[in-house]
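Left out: one protein chain. Kept in place: all the others.
Let's turn to chain A:
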Amino acid sequence: MQNTQNNTIKCVKSLSVELQNICKLTNFGIAVAQKAGEEESQIDSSLCCCEYIDRDKQRFHILGCCCNCVDLDTAFTDCITCNKVDASNKRNMLLTFQDRLRLPWRGGAKRISMEAIIPGAVYPLVLGLAALNEVTSYIMLGSIIVFLGYAHQYIKRNNVKTRFFYMWLWWSVVYMVAGLQFAVPLLELLPEENCILVLMGCASVYFMWQTKKHAAACHDIPSRSTDDDLADITEATAAEEEEEAAAHTALLIDNDSPIRSQKNRANSHQTNMCHVCRKYVSARTIHCHVCNACIMMQSHHSYWLDCCVGQYNLRYYNAGMVFSICTLFFGVYLTLTAICHPQLIGRIWNIPLMMPDDCSEVFDEYTLGTSYVLSLYAIIMIVYQLISLILQVIKCTRGPMFFIFGDMSQPFSKFYKKLST
């Protein structure tokens, strides 16, 4: 218990340091300069919004993106003179291209990662095609499911750190909101219904944001100061190293993560020892190979939020899931009853309840087709979220209740701390 408390205090401390850093970075454009190292500080430190420090640690302006690319020049010359283009040349060209793709930002232009751009372009393209007619909608939505499912499995198996799914989620939220605003015939919805939808949507975004915000607090940073611990670690290392090497070779043979995680879990239960970080950790802590950190009471790593779900953000995560399922369900109900022919199925307090009974005419108009496809996509999301939520509940019925509520002591203690200060 003492240990965990120590850890949390440390966590908070490290968080505050991080926060201070961020504040410093954001205040006066010295962000990139500081990050890049000492030598940059000699250069005049204030970047304008269109400037940045590039790969070669030199100041560069966004508008200079088309000039001064040595690799492109050589590649072009090679092409013209019918010589073979060097592989390193190609790679450098690509890197330069990635490096120069930037967005003006205060404190220096920010690099736009391909992981962020691709979903933003692919999503409207695929759903735009799907909205053409019934056949394309099934083909496109089917291929989305297959592609995302395969990519998710692959990435999970290989523990790749990627923001692709996180960006995909964001873009889908953005496009769904846009679809609701511009494609759904809003004149058929009551303002109250819209208010409920907006409130629930805000709540789910808030909880998901909180999940991400509190993810860092779950990283276990144990104390290394005591002599006993050190002794143990030094003792352990030799044996552990061998074991780990063996594990690694085993992994190379077959990339099966469940076995590894089980092994890890078993080990950490026995000795509270993380083999990867080579340190003692608190009970129920699991090493996440994606975050590359020990996560206290890890539930799982969520690629969709690009963070680990553990001790302090689990309840936010579950709340976010419940709210987003409700939002999506209500949104689908409103959209489908508005664009399809609805049938009255009953009343609650004089409010008519409807079921869409005939959607044969939605592809006559492109906007209606778009909203229909978006609601089909939302249904897929609902099913996926429901399955993962049910799995979570099954997990909690086998284990302690904390898998639903997380650490209950935390919010209240924080609240009291806030009151007292």
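Note that a residue touches a chain if its C-beta (ideal position, glycine included) is under 8 Å from a C-beta of that chain, and two chains touch if they have at least 3 such contacts; residues count from 1.
Rule of thumb we're sticking to: contacts and distances are computed from a predicted model.
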Undisplayed chain, where the name is taken from the UniProt record, one of "GPI transamidase component PIG-T precursor", "NADPH:adrenodoxin oxidoreductase, mitochondrial", "Beta-1,4-N-acetylgalactosaminyltransferase" or "Cytochrome c oxidase subunit": "Beta-1,4-N-acetylgalactosaminyltransferase"
Of A:Lys57, A:Lys161, A:His341 or A:Lys395, the residue in touch with the unshown chain: A:His341
Footprint left on chain A by the chain that the document does not show: 26-28, 106, 177, 181, 186-191, 193-195, 198, 202, 337-338, 341-344, 350, 352, 354, 358, 361
